[in-house]
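Every protein chain but one is kept in place in this view of the complex.
To keep things simple, chains are lettered A, B and C as they appear, and every chain counts its residues starting from 1.
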Amino acid sequence: MKKFILTLTGPDQLGLVSKISTFLAERKGFILEQAQFGDVATGRFFMRCVFECHEGLDTSAFAKAFDPLANRLSMEWHLFGSHEKPRTLLLVSKEAHCLNDLLHRVRHNAFPIHVSAIASNHDDLKGMAEWYGIPFHHLPVTLETKPEQEEQIAQLAENADLVVLARYMQILSPELTRLLYGKAINIHHSFLPSFKGAKPYHQAFERGVKLIGATAHFVSDELDEGPIIDQEVIRVDHAHSVQELVMLGKDIEAFVLARAIRHIAERRVFVNARKTVILK
Amino acid sequence: MKKFILTLTGPDQLGLVSKISTFLAERKGFILEQAQFGDVATGRFFMRCVFECHEGLDTSAFAKAFDPLANRLSMEWHLFGSHEKPRTLLLVSKEAHCLNDLLHRVRHNAFPIHVSAIASNHDDLKGMAEWYGIPFHHLPVTLETKPEQEEQIAQLAENADLVVLARYMQILSPELTRLLYGKAINIHHSFLPSFKGAKPYHQAFERGVKLIGATAHFVSDELDEGPIIDQEVIRVDHAHSVQELVMLGKDIEAFVLARAIRHIAERRVFVNARKTVILK
Amino acid sequence: MKKFILTLTGPDQLGLVSKISTFLAERKGFILEQAQFGDVATGRFFMRCVFECHEGLDTSAFAKAFDPLANRLSMEWHLFGSHEKPRTLLLVSKEAHCLNDLLHRVRHNAFPIHVSAIASNHDDLKGMAEWYGIPFHHLPVTLETKPEQEEQIAQLAENADLVVLARYMQILSPELTRLLYGKAINIHHSFLPSFKGAKPYHQAFERGVKLIGATAHFVSDELDEGPIIDQEVIRVDHAHSVQELVMLGKDIEAFVLARAIRHIAERRVFVNARKTVILK
Partner (left out) sequence: MKKFILTLTGPDQLGLVSKISTFLAERKGFILEQAQFGDVATGRFFMRCVFECHEGLDTSAFAKAFDPLANRLSMEWHLFGSHEKPRTLLLVSKEAHCLNDLLHRVRHNAFPIHVSAIASNHDDLKGMAEWYGIPFHHLPVTLETKPEQEEQIAQLAENADLVVLARYMQILSPELTRLLYGKAINIHHSFLPSFKGAKPYHQAFERGVKLIGATAHFVSDELDEGPIIDQEVIRVDHAHSVQELVMLGKDIEAFVLARAIRHIAERRVFVNARKTVILK
């Protein structure tokens, strides 16, 4: 392992880039990509740096040496091997398009996640999970069994770095959203903040919008209000029925969700209060 | 004048196209374009037909003959010469980009409207209006003078087929919106229904959306709730300030407004309850 | 079966719409959609009409009555049941993304084709075909066996209404392209006419374009020169490697190919000399 991704967040201040890049240079870290953002509003600094050590890197020695520097700068940091894939738990219901898209990308297109498990409140997508060889957990849910069912999800999530609601049609409890905060993302089938909540394509149809959208966002305890990661739209017109909107929307739901996950897996995504920073 | 546009609206029913196109064929109307839409939800039929009469057309004889047919079918109809340009009243405030874009198109790009007058609550854009040789009416407004000022607008609108609020930053009174209903359009600087009302770019910035938009819509007595004619979006990211959103948004505001006006001028736009039908 | 699609092509002339729509009205055909195009350059007329007969329609009686009219007008015509799905032969090689996308749409998203068979010069995608329950024909090809292999393809194509080269990486012989003309489409992984032929993403990388594209087109005996059905692009930048272009391009290849096939299946696509007419 010779390529690494270093991410940092903390209060913006003079000399940050100098200190960090000098630290890397001293360890023969050749910087391949570096991107950063200092937010004037929150005073926070965000950095992502991809570097290569031709002679390898002792990551625990790195950590030991970097920690005091990061502490002095009040920075949170993470070091990842560039091919380290986030273990990902996928939550689904009956809709297959996002699941199919993600599993196909993982198998065929070097998509940088490891799908550790799929959980669903229905068993419609069990066959697809099996064909791809991914453990499938059927966790049916009723109003009464919701606490137990969410407990099972929470346990599965413990072994995951990332939880993706890939058209999971249940609203998570406040407890679970808090537990998973910053770790769980959702694809909402509208261009948020328009058409929050249930049946967004019906809402879009009623309003007569000329573009429909999809939004990938972090799950928070306010429904469809979490920080937005990515959005996309597609043109529609007066002649499209609700069913056609639903069908057309699937393409951008899958596309936007995949792009958001890729950015997370490449360690480009940071939560910044109610918004995100995506370093490219 | 040999090319005409016929528009029709009424209850959908068997044999409409047959009756209308046969009427045209009998008058040697050669159909160049025809588009139509039957709305299952409202039961309304909309048609736009562009036809050519090589030997010309006696439009009053046409009207006399067509009226009884249209009455039997309960259709509203209009016949336009294809080069008949809607007389257009532009309402502006201080922002110049939409006005500049429209006046430039009219002078240089065969944009199919006739700008009969420009009215503004400020005089900042007087010079631009003068350079283009368009009458400019400075109609300042205060809370107290609003009824009189709107009376002046209403009088100017009487001589216009179309009223365009090209970043006019005043909210029209319910009386004026009702008077102008179906005749006045607005460009709102957000992707409606997101970010209605004041300072939509600030709202977009606070929410952290990844695309910002603009919406051209008919003016109605509910603010930013009129039927949507056209929308467009542009990609932004975490690094854009509100001021940059404002600047980037101007391009799509002008673009969407111009496209909406073109569609209206080409007689493609129909109001269908709370939505629009755009026949292409 | 009560909904039908009628398509017509022939020389443009006065009264066409009248004659056709009157014919339909006399059979109580209620027109749901109608679109048409008269090409000034070629003098050709194209029409697509979707109509409903509540009491059903005797299609052979329709044909018997309509043929003389069509002959007088020199029109070619076809009548389809609106749910009649083109039997489709898919040709693939090793790349899975278009095949996966199409098969998923057929199974889950009411995609309006019937995949009758899949043929490939490799057997990599056999498992996927089997999982979807579609007959898979492994037809390996060498320079010497090409005539026999193409003969097998031609036989499979005989039972198909549509042949889709879904990233089939063999150039068809002039004989086969002529045999399949108007019936076979290809997805080319560039924005044609840029980057014809082999390795278009490498060509795009070398030229430094800022958008890459995909093009669905009819197969003709001039490579990548057939009539274009649909195109789409996606933004790239200087930092993308060829491999990343390849990966990003897959999304639009699958998307454009699916949209082109949908339009063909909905009988919206007409060949007009070297171009296409797509009636929406």
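Points worth noting:
Operating definition for what follows: a contact is a pair of C-beta atoms (placed from the backbone, for glycine too) under 8 Å apart; a residue touches a chain by one contact, two chains touch by 3 or more.
Just so it is clear, the structure is predicted and the values come from calculations on it, not from any experiment.
Seen across the whole complex, the unshown chain contacts subunit A at 14-19, 21-22, 24-25, 28, 30-36, 38, 280. In the full complex, subunit C contacts the hidden chain through residues 37, 39-40, 191-195, 206-211, 213, 227-233, 237-239, 241, 272, 274-278.
Touching the omitted chain from subunit B are residues 33, 96-97, 100, 104, 108-110, 131, 239, 247, 250-251, 255.
Note that only the chains that are shown with their structure count from here on.
Centre-to-centre separation between subunit A and subunit B, using Cα means, comes to 41 Å. For subunit B, the set of residues touching two or more other chains is empty.
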